[in-house]
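Sending over a structure as structure tokens; questions will come in a sec.
With one protein chain held back, the other chains of the complex are shown just where they sit.
Labels A and B are assigned to the chains in the order they are written; within every chain, residues are numbered from 1.
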Amino acid sequence: MSADAARIDRSRAAKPNGWWGMAVFVATEATLFGTLVGTYFYLEFTNPQWPPPGIPDPKVLAPLLLTAALVATSVPVQVAYSAARRDRVRLAQLALVVALVVQAVYLALQLHLFLDDLDTFSPNASAYASIYFTLVGAHHFHVVVGMLLEAWLVVRLVTGLTRYRLVGLQATAFYWHFVNVLAVVVLLTQISPAL
Amino acid sequence: MAVDVLTPGAEQRIERLHRVWRPRPGVLGWLTTVDHKRIGLLYFFTTLAFFGAGGIEALLMRTQLAGPDLNVVGPETYDQLMTMHGVTMIFFFIIPMTTGAFGNYLVPLMIGARDMAFPRLNALSYWIFLGSGIFIYVGLFMHRAPNCGWFCYTPLNRRAFDPGPNVDFYALGLIFNSIASTATALNFIVTIFKLRAPGMSLNRMPLFIFAMLAVSLSLIFALPSLTADLVYLELQRKGGFHFFDVAHGGDAFLWQHLFWLFGHPEVYIIVLPAFGIATSIIPTFSKRRMIAFPLVALAELLVAFIGFGVWAHHMFATGLPTITLVAFAAASMMVVIPSTIQVFAWTFTVVLGRPEFRAPLLFIGGFIVFFVLGGLSGIMFAAIPFDQATTDTYFVVAHFHFIIFGAAVFPILGGMYYWFPKVTGRLYHERAAQISFWLTFFGTALTFFPMHIVGLLGMTRRVYTYKPHLGWDAYNLSETIGSFILAAGLLLIFANLVWSRFRGAPSGPDPFRGGTLEWATSSPPPEYNFAVIPKVTSPYPNWDPADREDDARRLQAGTLVLEEGHETPAVTVRDGYLDEVLRMPAESPWPVVVGLGVALIFTMLLLSHFVLASVAAGLTLFALAGWHLQEPELE
Partner (left out) sequence: MSGDRVTRAPRRRGALLLASIVPLFAAGCGKQDVLDPHSHPERKISTLCWVMMTGAWIGFALVVVLLFLGWARRNRDSLPFGGGERAATALVIALGVAVPILVLSSLFVWSDIFVIRATDAPARGSTRLTVRVVGHQWWWEIKYPGTAAVTANELHIPVGTRVRVEGTTADVIHSLWVPELNRKVDLVPGREAVLLLDADRAGTYPGQCAEFCGLQHAHMELSVIAQPRPQFRAWLAKESKPARGSMPGAFAEETCSSCHEIRGTDARGQVGPDLTHFGSRTTLGAGVLPNDPENLREWIRDPQHPKPGNRMPALPLSDADVRALASYLEGLK
């Protein structure tokens, strides 16, 4: 069955439906984040000082390093798909687990920074804080969703590979590449006042 | 392909298809259906109910405005009625009717497929749509319906000025609803790209499909703007965030920009499927192909695309810098061109053909008349000083009702008559249908035309009453009378359809000699749509008799009959070459369960029970897991 799934995947000329579905979903999410980023800069242009007085400039180094680590997880995620395509199911699972571990550490540290920021400046006090926490929070939420997708696949691959799971893996890999590009965009927006 | 005599081989294959595709019986069958035709019918009847609700809201408004200083309803009730009328008609009638009902039913049939790309997602779209409609209407039944106008500007939408749950019903209800529309749009895009019958390259797609593709792309790129705006609104109202208030660095125009970034593409979303219906009816009843087919297809896509660049023309009176206004006026004039191309292509197709003015074509005639009328008043708004004088008056109300009612609803009504035989297997009553057209046409004209005049006489929008000395009385009374005539026309249409459903003459598979594939199968279509996947070599496959005979041969031979399970072919995107055979899911309980979960999430958010909302989210995730445990190829 696994071998069949892998073979069919390789013999397709067009991308499978699940990939296309993920592509369209990525388009809506990208537009949503475009709106959030656009809001950030729109509010910046309508405010005389950004961040407003009393709010410190955003941290640069920690978010930068963390984002780099996250972006790097595109590699194991892509490896997972390539391995599964060649019917190397255990390797695929291992690659997914590697990605998950790195992403979990990323998320934990990012949440720590997020809560730290919340203690320093509150979204109840300024538009800056409101868009800052909404934008960054939305990004973290997308990371959580991505991790859930990976975890689900790790579990499903235990009973082997099917066409359905392979397309799911391909779609998840696409999702992660998108989230990682998004991470860079969000990071640049988030730290832009300090640049 | 309607074959009169089946060979034994072909009969056996059809018997197997019947067995494989037989639906689960009873109510459970409907609750768990993933069949695009059943989902289309569910959408149809649900949206009709919302149309009725929106219509009653309109009639109540018109009764209150029939004369000056009346007291049929007070200001709070009126404000809820006018807001709910707009919200209902746009989000719970027009879009789900054209995409969810017409689109769902017809797209797979027209492209020669057996279902949509994601049948369970399709079902989920319906349940979420239904849930969101019930959600908002609970607000109306509590007399706490949204009351801020359908575009609910800030600061009026803030808790300080609208403290009750009204605006929360609005914001959460529309976010809830947008999930359904996004899922439907996603489904259409993938289906149109991947599930066409082999041989249907992109340039051989019917114009209806081009219209659905344009609508779907618009929905995908327009909805996120509204979603973000509504999320900001709820974060501001429930979380004390500051996006829109100046005192804390926010901006009142942020709401308007994001709203109209969605709102303008939205009006093309409303009208594009109507274009698709018109371009299906015109060739059939004119008995010839559409003139300038590639131009029309391109125009449909261009309208959607250019429509993203004109949003601030809804803000000409707000005090934005003049250079900004001028830029948006220029863009707004550009978007006229693809529409004028289409108007003349439609009209010349009728002139050049041998038109038979049966009811569907009459409605399209009415559509063209009203679309041109509404379009011309729309062009007038591109003259900025004129817009600045007449925006927010009944002149605008006239403009958009001629477009929405005249140009979007008329094709829907014509389409109901046109595809009625396909869905029911019976013919509608032609004479009554023609009368219903004239009644509806006259009612529409009488309701909305005087609004141009009364707007120029200074009557502003969203007023629950007006004074007698301004000369508006007679026009308002005419509009009210017109609205009841219009209602009568609509009732006659529905009476005709209901009567014909039970007493109409049998229609056969192709009573109007249509050119697209839905007419190549029986009326109503079998669960599997086509016994053999049709061969396609042109955009009007049902007018290619050689290809239809080829279908009969392949049915006998078993080529692309795909009777092993719920199967349909997938093709390459551009050229439509056969790429793989897909396994589709049979009935599934998970869409309705996930729909319930999502409804629970939004209800908890409305009540500000954020912990319970998270619990509901967790339960929904479990349901999604159940969903993905059900893999079609393992069934």
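Operating definition for what follows: contacts are C-beta pairs under 8 Å (C-beta built on N, C-alpha and C of every residue); 3 or more make two chains touch, one makes a residue touch a chain.
Nothing here was measured: the structure is a model prediction, and the numbers come from that model.
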Exercise. Which of the chains on display does the removed chain touch in the whole complex?
Worked result: B
Exercise. With respect to the chain omitted from the figure, which of B:72, B:317 or B:621 is a touching residue?
Worked result: B:317
Problem set entry | Candidate in contact with the missing chain, chosen from B:17, B:382, B:584 or B:613 | B:382
Seminar exercise, completed: Missing-chain contact among B:155, B:309 or B:589 belongs to B:155
Exercise. In the full complex, which of B:123, B:174, B:345 or B:407 touches the chain missing from this view?
Worked result: B:345
Seminar exercise, completed: Across B:330, B:557 or B:607, the one contacting the chain not displayed is B:330
Exercise. Which residue among B:28, B:470 or B:557 touches the omitted chain?
Worked result: B:470
Problem set entry | Chain not shown, touching residues in chain B | 74-76, 79, 148-149, 153-156, 161, 245-246, 251-253, 288, 291-292, 295, 317-319, 322, 325-326, 329-330, 333, 336-337, 340-345, 347-357, 365, 368-369, 372-373, 376-377, 379-380, 382-386, 388-393, 456-467, 469-471
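Just so we're on the same page, only the chains that are shown with their structure count from here on.
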Problem set entry | Inter-chain centre distance, chain A versus chain B - centres from mean C-alpha coordinates, in Å | 33
Seminar exercise, completed: Counting only contacts in the complex, chain B reaches chain A at residues 117-118, 121, 182, 185-186, 189-190, 193-195, 220-221, 223-225, 227-228, 231-232, 235-236, 239-243, 248-251, 254, 257-258, 261, 570-573, 577, 579-580, 582-583, 621, 625, 628, 631-634
For this session: Mind listing the chain A positions that touch chain B in their complex?
Result: 8, 11-14, 16-17, 20-21, 24-25, 27-29, 31-32, 34-36, 39, 42-43, 46-47, 52, 123-131, 134, 148, 152, 156, 162-165, 168
